[in-house]
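With one protein chain removed, the remaining protein chains of the complex are shown where they sit.
Letters A and B name the chains as they come in the text, with residue numbers starting at 1 for each one.
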């Protein structure tokens, strides 16, 4: 498995990342999770993606049970988590409105809660989950600096940020934001032309990518028929599967994008990880883009 | 009243600014204006916002009559004016088309005319009123440098500029543009996501905000019913008025935004200035955003 250097000699991720967004839907006990992590490690997938908000604030604790059961795993993986989203759910009885909070104290407390839930002594990376119109960059920087000094979080990044918000937050830090986790797939292609990936490539920031298969709609929705047919034809030519072609579309974009695999089925994980061995030609890639958008490039 | 430092040790504004856009509609004589300014000063409002084009090029002279009547006022206030818009009206008999002019000589002459009309020896700040597709940044810089050297204008800024146009003009100056005056309200929320405020926060430029109550439509138009109901409920919870809640929405955005009060009624001015004591919770702020846009944040 390729590795991606996020900070020279300090932090690297496996090119494919295992996402635990839906962990609480997988009906796994702690022992099952341990086995799943180990099977990922056999594939070379060391990086694990979490967020406090996943599973309505219950996902981290479930993963943490696995780490308690098999403490040796911690040193073999990178743990990425996120904070800043709040929404009405059992664990947040005082929340009535979906909103963000990126105040200093809130971030520090959220990270500390993640440490406890995940049963780890530090996070490898903490991400601000959503661009927040109320983000005071100095307040976020203050939280990062405190968490870093306390050894509770090694590195920091963002998720779903625009280039302007990334530049704003970076301007307040004397260490680099190490990633921006973005929605990138053949289904939604605006991000290819909005300048955000240009900005990240310019500054050598390696993006993580979520929903690389487009949320699954591509496999059956009528609106994606052209894309599905095109990807299907390429899959047949290449002896690959449809989801491998969709994943290869993302992997072909420059900048060492790191796709997050959303599945909890080790066979699907294995299939998606194997996308790394598929090399789309430029003609194949542009035929996918054309099918996705319904028009040729000029 | 809070004060906002625009240039360290050189220029500060009162957090709330008194706008004179509609002065010519207020049926005030010079003595009434003097009284109005004094009542504002009692509230701590020292900053006054003007433009050559207001009142079809008659607003500045009317305010100037007040300053002639009470010359002692000048040193107690900051005078901000703007130039660059031309449109057909009695005072501009040669103008047939709404257009902009930001040539060097035009800006210098416009600023000198503002000095004369306002009966002041200098402007605290001169703003370019609108982003002009024909703006030659060197020509504008030349005008600013001349006016500054002559002591006629102390500081310069812009109004309604994009980040790219701000950066362009700033690149030609070795002194900072001190503000960008933008339309910011709960009614129009695009500016929260277009990167302009990110850019200003990054460079510590403090925005002024116009039309913070959304032009008044929010008080009766059907399209704003959800926002009005939401703001009304928060107003009731907070023992505040609807316009205070709308103003607090703007004040909550990071970056020390300075709202311009558009009213000439001292009671409404007092009410709006008192918005500074209202602290919206994040949940209240996001519920206003959700009501304004009709959908939750992701």
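In this text, a residue touches a chain if its C-beta (ideal position, glycine included) is under 8 Å from a C-beta of that chain, and two chains touch if they have at least 3 such contacts.
Everything numeric in this text was worked out from a predicted model, so none of it was measured.
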Practice item. From the listed residues B:72, B:133 or B:151, report the one that touches the chain absent from this view. Key: B:133
Practice item. Sort through B:21, B:36, B:100 or B:224 and give me the one touching the missing partner chain. Key: B:100
Review point. Which of A:66, A:127, A:163 or A:231 touches the chain that is not shown?
Key: A:163
Practice item. List the residues of subunit A that touch the chain left out of this view. Key: 163, 192-193, 195, 197-199, 201-202, 252-254, 282-283, 285-287, 289-290, 296-298
Check your understanding: Please identify, in ascending order, the residues of subunit B that touch the omitted chain?
Key -> 95-101, 130-131, 133-137, 160, 162-165, 167-168, 171
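Methods note: only the chains that are shown with their structure count from here on.
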Practice item. Quote the value, from 0 to 180 degrees and to the nearest 5, of the angle by which the CA atoms of subunit A must be rotated to coincide with those of subunit B. Key: 120
Revision key, fill the gap. Taking each chain's centre as the mean of its CA atoms, subunit A sits from subunit B at a distance in Å of 41
